[in-house]
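Heads up: the structure comes next, in structure tokens.
Excerpt of the complex: some chains, original placement.
Note that the chains take the letters A and B in the order they are written out, and that residue 1 is the start of every chain.
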Amino acid sequence: METLKEYLVNMIQKNAEELNLVEKFIKIATIFIVIFILTRIVNKIIDRTIKNRKKAPLLVSNKRANTLINTLRKSINYFLIFVGVIMSLDLFGIDTKSILATAGIGGLAIGFGAQSLVKDLITGIFILLEDQYSVGELIKIEGYEGIVEDLGVRVTKLRDFSGELHIIPNGNIKIVTNKTRGAMRSMAIMSIAYEEDINKAIKVLEDECDKINKDNDCILEGPIVLGVDNLGDYSVDIKVMAKTNPMDQWHIEREMRKELKIALEKAGIEIPYPKNVILKEDQNNV
Amino acid sequence: METLKEYLVNMIQKNAEELNLVEKFIKIATIFIVIFILTRIVNKIIDRTIKNRKKAPLLVSNKRANTLINTLRKSINYFLIFVGVIMSLDLFGIDTKSILATAGIGGLAIGFGAQSLVKDLITGIFILLEDQYSVGELIKIEGYEGIVEDLGVRVTKLRDFSGELHIIPNGNIKIVTNKTRGAMRSMAIMSIAYEEDINKAIKVLEDECDKINKDNDCILEGPIVLGVDNLGDYSVDIKVMAKTNPMDQWHIEREMRKELKIALEKAGIEIPYPKNVILKEDQNNV
């Protein structure tokens, strides 16, 4: 039996050979050089993509865009370094499969839970990059409508007209309806009695429409009288439509309803109440 | 104990043999030649598919189609190169399983999150290739209706008649209803009183239909009187139908409602108000 000293010397020597240090350091060096180059390339790609974007009239504020870029860049760099560390550990005979597998079991449960978080971030990034909406615009998401108060990477905050604040995780956003991009429609349905002359009524409405157009600067087009929209139970319904600046559509609709109603009244055209024909019949017991 | 120099020389020599460089370079060469050939074949297949498509009257603009092709081609090429790099690393004893496994854990979470992104792209490509709709057409998707303003690879933008802009990720598109392919139907339901002669009313409506046909160029067929659509509570409802150019159907419907109503009135056929029969009965306490 050898002495413990000899034993240890032999062990270390044996290990030294077995560990094969030179080869391993070369490999590790290679790994980290590759990773370094990869991070450079990734950063370059991100920078270039962003620069091209900036030339375009992108509505995302510079500060927010920078935050976004840095977050993205850091995540990728850290990920690559982590891969490098794992690979290096592997070379020294430390079985990284255990780490990965252990992480895997816990990770599955967490992964499912965190999945909606990842979805929030990805959707958030696309909303920013595609400029689907920005702060101050009126939008509608999943039945929630309001002015965008904050557009974060994880949640979007909408201020309802009733004053309520809706906090919507971006991952829940599927179809976005933006109501501040382009001209909006104002519409009014004017009902006249069946006995009235439709053509005359249309004439009266068209005259009034011209007046409304002149009196309201926020009207971009019309109002025009489209025609008979519906033959109701006791009224002929005539549709009138205008195009306005965004957010002015309700105001103009209210204006149109008031002015057109007064115009019809002045022209003596009946706006009908519900009408019924009553047929009297004597019942046998009377 | 050997000197460090000798040790290093031996190590390198040993490694050189072990690494077995010639064999490895031959293998790497083989791998990249195969990959090169594969990219060629893939590119050929894509080109040929596209060329065949172009002969057909494909509505996709040339520019968009080219962007699409290049994106597709680049993705495949990069993927093949990545496979080659991983395989080469493998040959040098660098355990690529760690990379793949590490990537796997993070990738699972990201994969689930990104899955809707992939779905967006795939659906987008099929919409383009199958020409399901193009810019300027009126379509309806998932209850959202509007004129297509932009048809991107990830999102489709619809402009509602109310001026609202719907931004729909392509992956959410299942059933598409295109309202600008072929003739559209205009329909009007004309109600007459139960006391009137149905055959006479139909005659009156048919005469007027002929006049409407002559006065409107955008009518492709009809209007024709189909017959008694419904026996209502107090009216006999007669259905009238025409075929028009797309987007003219509402205009013609309004025209039909107005003209047919006037025609019935002129012919003295009653358009009934709601009718009730009242039976009076004296209550015991009167």
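Keep this in mind: a residue touches a chain if its C-beta (ideal position, glycine included) is under 8 Å from a C-beta of that chain, and two chains touch if they have at least 3 such contacts.
Bear in mind the structure is a predicted one, so any value in this text is a computation, not a measurement.
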With 2 copies placed, total copies in this complex: 7
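Here is the rule we use: only the chains that are shown with their structure count from here on.
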C-alpha-based rotation, subunit A on subunit B, 0 to 180 degrees, nearest 5: 50
Inter-centroid spacing, subunit B versus subunit A (mean Cα positions, whole Å): 19
Parts of subunit A lying in touch with subunit B, wherever the complex brings them together: 13, 20, 22-23, 27, 30-31, 79, 82-83, 86-87, 90-91, 96-97, 100, 103-104, 107-108, 111, 114-115, 118-119, 121-122, 126, 130, 132, 140, 174-179, 181-185, 187, 194, 198, 226-231, 233-234, 236, 239, 243, 246, 249, 274-283, 285-286
Residues of subunit B touching subunit A in the complex: 1, 8, 11-12, 15, 92-95, 98-99, 101-106, 108-110, 112-114, 116-117, 142, 144, 154-155, 159-169, 172, 188-191, 234, 251, 254-255, 257-258, 261-262, 271-282
